[in-house]
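Complex shown without one protein chain; remaining protein chains in place.
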Amino acid sequence: MTVLISVAIVAPLLAAACSLAVRSHPPGRDIAVLAGLGSAALASHIMLVTVARDGTHTVAVGGWAPELGIVLVADLFAALILPVALTIIFVVEVFAIGQRRTVWAANPQLSGPLLCVLTSGVSLAFLTGDLFTLFVAFELILVSSYVLLTHQGNRSQVRAGMTYVVMNLLASTLFLFGVAFVYTATGTVNMALLAERIPQLETGVRLGIGAWFLVVFGTKAAIFPLFSWLPDSYPTAPTTITAVFAGLLTKVGIYSMIRFHNLMGMEDLGPIMLLVAALTMVLGVLGALAQSDVKRILSFHVISQIGYMFMGLSLFTVAGTAAAILFLIHHMPVKAVLFLVGGLIENHEGSSSLDRSGGLAGREPLVAVMFAIPALSLAGIPPFSGFVAKLAVISAAVDQGGTVVVVAALLAGGLTLLSMTKIWNEVFWGGRTDGPRPRPAPRRGRRIMHTATALAVAGTLMVSLFAGTLLDLSTEAAEDLRRPASYIAAVRP
Amino acid sequence: MNAALLLAVGGLTAVGLYLLTGRSLSRIILGYSLLGHATVVALITAGGPAGWPPIAGQAAPEDMSNPLPQALTLTAIVISFGLTLFLLALARRQRTLSGDDLVEDDLEDRRIAAAENAPTGPEDPVAT
Amino acid sequence: MIFSLLVLHVAVCAVLARAGRRLGRGSLLVGAVPPACSALWGAARLGDSQPATADLTWVGGLDLAMTFRVDAFAAVMTLIVSGIGVLVLVYAFGYFGPGTAHTGRFATTLLAFSTAMLGLVWADSVWTLFVFWELTSVTSFLLVGHKSTDAAVLVAARRALMVTAGGGLVLLAGLLLVTGAAGTTLISELAPVDGAGAGATAGAVLVMIAAATKSAQVPFHAWLPGAMVAPTPVSAYLHAATMVKAGVVLVAVAGPALSGIVAWRGCGIAFGVASVVWGALGALRHRDAKLILAWGTVSQLGMLITLFSVGTPAAVLAAVALLVAHALFKGALFLIVGEIDVRAGTRHIDELGGLARSMPVAFAAAVLAGLSMAGAPPLFGFVAKETAIGAALGLEGPEAWIVGFGVIGGSVLTVAYTVRFLVAVFGPGPETPLSARRPALSAPPAVLAAAGVAAFAVLGPLDSVLAPAAVRLSGGAAVGHLHRWPGLEPALAVSAAVLVVGAIVGLAMGGRPGQAPADRAARWTDASIDGAVAVGRATVARVQHGSLPVYLVTMAAVATLAATPFLAGISLDHIVAWDRPLQGVLAVTVVGAAVALCWVGTRLGAGLALGATGIAVASVFVVHGAADLALTQLLVEAAIVVGFVLAFGHLSRSFPMTGLRWRAVRMAVAGLGGAAVVVGLGAASGNPVAAPPLAELAAASVDEGGGSNVVNVILTDIRGLDTLGEVLVLATVALGVQALARPSASRGSPTP
Partner (left out) sequence: MIRLGIRAASPFAAVVGCYLLFAGHNNPGGGFAAGLVFGAVLALRTVAGFHQPTYGVALVAAGVLVVAGVAVMPLLWGGPLFDQQVLSVEAPLLGKVKAGSALPFDIGVAAIVVGTVIAALDGLGASEFAAGPPARSDGGERE
């Protein structure tokens, strides 16, 4: 287990260093990156099998006791989400290799190593059982995302980068204040110990800490009213980068909330969180309706969908938490695929703007299919994964009698479908518009891009096919989260 | 808890926030630095009272200042140092592109807001 | 068998998707194979009293399963869905001339739709039904939008999808409530839930609304006439025979469980009667032959919804008969109009005429189908309508009046628009020139029309098939029988009167020239869809204004708000002024330096003030006993000041001024933010639940870490992982800084 966890965290780093060392040699560079990302992804899959079979594993880094050192905890929750995330990054990197030599590509010398660093940060964030290490992991993810976002240095990227960087810097600052609050009240930053001690705090302090970390994690997760950075920044990055961001970054925030707020017993915040969830869902999708660029539409949908996960979390029931976890598993690949398809649209149409494209379904039926499946899934149309996830969230809410949030969720679902229809009608149907088109990717690159996207689409279909198993696992993970004693016992045997 | 240090934390945070919400990137960086100071002071304040430097052998453990927040803040300082460097580079890039260091509004957001506020004719049924 | 058939459908779909382009028009015939198999199987099952079932768990935790149950009613529906499906696919072979583009795609989608529809009528679990329900919406969207380069087509397709799939969302909510109240998700096990709580009632109403959207009931009907932009085979199949029946099927199968709920019956009858009348009026006013039929469909669907909602055994039997009759006659009429459209090049009734002579087969078929629609003997439509009128007359109370009005008034109007249609299209007038005859076009409608006659002829066996279906849908009650000749009853008199009055009205309307009515409902539907977009614009213009400072102020304000619970936990007992007096001095210095930093007008000066603040903070660390921290702080501060000067040194002009009000807002939020942090720290430290393990750290550092500088041991060993992350941040920054310095090294400049 130690090996698996170490591989997931450190292998991408070694790959990044190697890739930087041979950065003027493209094949070596790509092989190093793919090897690092691939081995991490593989390790995470083995980890899932192991954890599902044997239960939670912990690794005391450096052999120190949890009171002193850092503990890495591979519980079922982490083991469920990590493979999804790491596989997405791997597939996106494959796509990126196909996208080379087009004007939409990221700089391969940088994007590979940076994706590796990001991967490492994601693994660390999912596996850590330490609040401060979580901060470091966040910073690792963020700093690599800052650089990935701005490394081409054009004007829109620098502008968007500033919004993104500065807002997240403030969030990180708030995180540190939060650590100070927690540390002064409990004398530790170990999550298991916190799960013991925070519920003992007096109500005001406990809720204050909970609410404060809602703001901290909520900014990363882009919930209402802290989402403004997202739609401004995501669309400006190269497609592959956006795919990773959209698939992963906000989810790390949701993940942290699901872990933190469940373990620390923040049920009292539930009602207000449900309100925030409803607003996030509806405002996100309304924002998407107003946009006229595929990548911007999809960016707003990230927010809207975050609302569903937040809704599941806010219910603070096993069913709700399980639904949120299942939604995470469904959403990450679906969103990444949609952005990859956005990249394909750019490649075929010369732009991701709705006004400048049309009739793609006739010319590239495969792209149309690869868009339709995740788009329908996003809108919650059966039999795709989004339906199961949405049904899980909504039925958990119905059990709790949350009428307002259910109505909001259904409304958001309908409007999501409307905005997907908008993309479909204007990009895939309709007449072809003329205009200057940049040179598309060469044939081989196109084949790689299509294969990577198709693989990812197949992945989303697998999520749907095995939704039953995944929901069972999610429920098991949610039971552990809702019963912190098991987590504590795993960390301090 | 130490009122003097609390004052420093509060003051640094307030001034930092004020500077951070400015429109000039140089002030944003100043604000971020101050906020960084504030977090560091907050963390060591959270760690307990002042004491001797935590070097084993030079002072008894009970007389030492709490080393853990110091280690945490060292990590935090280094991170914020790195991020400040990055912000500086971003600012320099912005200067190259636009000639000053002002943060610009998002153009697409502005365009949509403007389209909303401007009186528009009947909508094209297909475009919407 | 159920799964094998579904797999066969899907497999052929996949083959067509791959090879459709190569097969061209032939793929329509290939696509007819699976429906033919299903139809044969359905026909074989007709007499079987034992339902066929199949079950496959999908998501156990949510009771999501693919559960199918083909009972007497489902077998009848199978025959309609697949039988007409075969005919339509064959017809489409003739409809699309050789060399028409995208026929492969059309065949794939049509077959996919057929599969979804089969799944829907076979479903036993409500979630299975829901899955296929939404699939029919999506596939019908693709079919309606088949001619996708036309802007009007896109609007119609979007309208159809949004209404039917939006109805799907309502259905989702309704099903959750109903199944919650009933305690099962299996339709066959739904016990009557009359008198249950508000949840069940709300659920029933939502289910009824969903059915109304799918079955194009007023006021959700606008999508159906709009969907007539689709190729005629689609209109005949989806918008007459099958998909629009999905809502009817839902009302039918849910009827036994829900018809005890007054709101369910009331809603259904309201939707139904309104649609019967409004649809028929629409059919009387429109001048496009296809639209006449489409509006007629709205009317007929209203009749079906009414009868199923009423739910008495007689009404259910009438509804089942009408369901079958409608599929036969409306399918035939649509196909005939399609043939006329293809051969004459128009379907506007003003431009058509004299087709009775030039298209004798079509004429004969149209007359048979039309008379069946009008409910004239000796056709199956007569039996159905006769039973319906009888059922309406058998009701009591206010329901009797409303339903009676709907059924009888609707019948009159039906006769009227049928007569008008037949006269206008086939009657006297300038003969429309036609193109060559295509057998594949004329055979399927003739078959369907003949089936209407045959059904009347062999009513006995048919009754033995339909009556069990009706028994199933009326919750097991005895339903009586269909009669070829009901005898001299009030219903017969009413029927005769209906025919006479209707014919007069129809003939009177037929010759009148006029304008097609404006499609207000469609406009309203589109306006409400566009309204959502407009609301989106308005919202986003407020929320997402693109200004970073506003975002930051929002965030700081939210954080301040989040800190309010701390106020409840604050106490002052544990607060000391200072541990060492010097701290007080230094704290004031720090704050003073920071405030000074605010006042400095130039960037260079600000950089230096920043340095001063840093030094003051470092002194705080020294006093606190944090030597490493102080050292690092000084070094970092120096580096940052140098960097600041390097980056901004050339920009010597002073900071831009901002508005006074905005500055006040910033000051307020900043002050509150500072206070929030102080309150948070003060409250959190008030009553700590545990003390940090200081002695253990010091001991561990020496014993196991091998160093006496505890901080350094923590950094490199105990919390080495953090340090690893920290230096990786630096490494990444190094890459980023270099990339920003030389952006030309990176290829490309995406996004305009």
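Each chain carries a letter (A, B and C) given by its place in the written order, and its residues are counted from 1.
By our rule, contacts are C-beta pairs under 8 Å (C-beta built on N, C-alpha and C of every residue); 3 or more make two chains touch, one makes a residue touch a chain.
For clarity, every value in this text was computed on a predicted model and none was experimentally measured.
Visitor: Report, in label order, the displayed chains that the undisplayed chain touches.
Guide: Within the full complex, the chain left out of view touches A, B, C.
Visitor: For a quick check of understanding: of B:Leu12, B:Leu30 or B:Val78, which residue touches the chain that isn't displayed?
Guide: Answer from the full complex: B:Val78 touches the omitted chain.
Visitor: In the complete assembly, which of B:Arg23, B:His37 or B:Arg92 touches the absent chain?
Guide: In the complete complex, the chain left out is touched by residue B:Arg92.
Visitor: Of the residues C:Ala254, C:Ala344, C:Leu597 or C:Val733, which one touches the chain left out of the display?
Guide: C:Val733
Visitor: Touch as defined at the start, partner being the missing chain; which of C:Val262, C:Ala493, C:Leu561 or C:Leu635 qualifies?
Guide: Of these options, the touching residue for the absent chain is C:Leu635.
Visitor: Considering the whole complex, which of C:Ala647, C:Leu672 or C:Leu697 touches the chain not shown?
Guide: Residue touching the absent chain, from the options given: C:Ala647.
Visitor: In the full complex, which bits of chain C touch the chain not displayed? Write them out.
Guide: 627-628, 631-632, 635-636, 638-639, 642-643, 646-647, 649-650, 704-709, 711-713, 715-717, 720-721, 723-724, 727-728, 730-731, 733-735, 737-738, 740-744, 749
Visitor: Give me the chain A residues in contact with the hidden chain, please.
Guide: Contact residues on chain A toward the absent chain are 2-3, 5-6, 9-10, 13-14, 16-18, 20-21, 23, 59-63, 72, 153-156.
Visitor: What does the interface between chain B and the hidden chain look like in terms of residue numbers?
Guide: Counting only chain B, the missing chain is touched by 53, 55, 74, 78, 82, 85, 88-89, 92-93, 96-97.
In this section, only the chains that are shown with their structure count from here on.
Visitor: Where the CA atoms of chain A average out and where those of chain B average out, how many Å apart are those spots?
Guide: Centres of chain A and chain B (C-alpha means) sit 24 Å apart.
Visitor: Counting only residues that touch at least two other chains, what does the list for chain B look like?
Guide: 1, 13, 20, 38, 42, 45-47, 68, 72, 75, 79, 82-83, 86, 90, 93, 103, 106-109, 112, 116, 126, 128
Visitor: Mind pulling the residue numbers of chain A that touch at least two other chains?
Guide: Only 132, 136, 139, 143, 146-147, 150, 153-154, 156, 162-163, 166, 170, 177, 180-181, 183-184, 231-232, 235, 290-291, 425, 430 qualify.
Visitor: In their complex, what parts of chain C are in touch with chain B?
Guide: 151, 154-155, 526, 530, 533-534, 537-538, 540-541, 544-549, 552-553, 556, 574-580, 583-584, 586-588, 590-591, 594-595, 597-598, 603, 606, 610, 613-614, 617, 620-621, 623-629, 632-633, 636, 639-640, 643-644, 646-648, 650-651, 655-656, 658, 666-667, 669-671, 673-675, 677-678, 681-682, 684-686, 692, 694-695, 697-699, 701-702, 708-711, 714-715, 718-719, 722-723, 725-727, 729-730, 732-733, 736-737, 740-741, 743
Visitor: Please name which positions on chain B make contact with chain A in the complex.
Guide: 1, 13, 20, 25, 28, 32, 35-36, 38-39, 42-43, 45-47, 68-69, 72, 75-76, 79, 82-83, 86-87, 90, 93-94, 97-98, 103-104, 106-109, 112, 116, 126-128
Visitor: For chain C, which residues are in contact with chain A within the complex?
Guide: Interface residues on the chain C side: 57-62, 64, 102, 105, 127, 130-131, 134-135, 137-138, 141, 145, 148-149, 151, 154, 157-158, 161-162, 165-166, 168-170, 172-173, 176-177, 180, 529, 532-533, 535-537, 539-541, 543-544, 546, 548, 551-552, 554-556, 558-559, 561-570, 677, 680-681, 683-693, 696-697, 700, 704, 717-722, 725-726, 728-729, 731-733, 735-736, 739-740, 743, 745-752.
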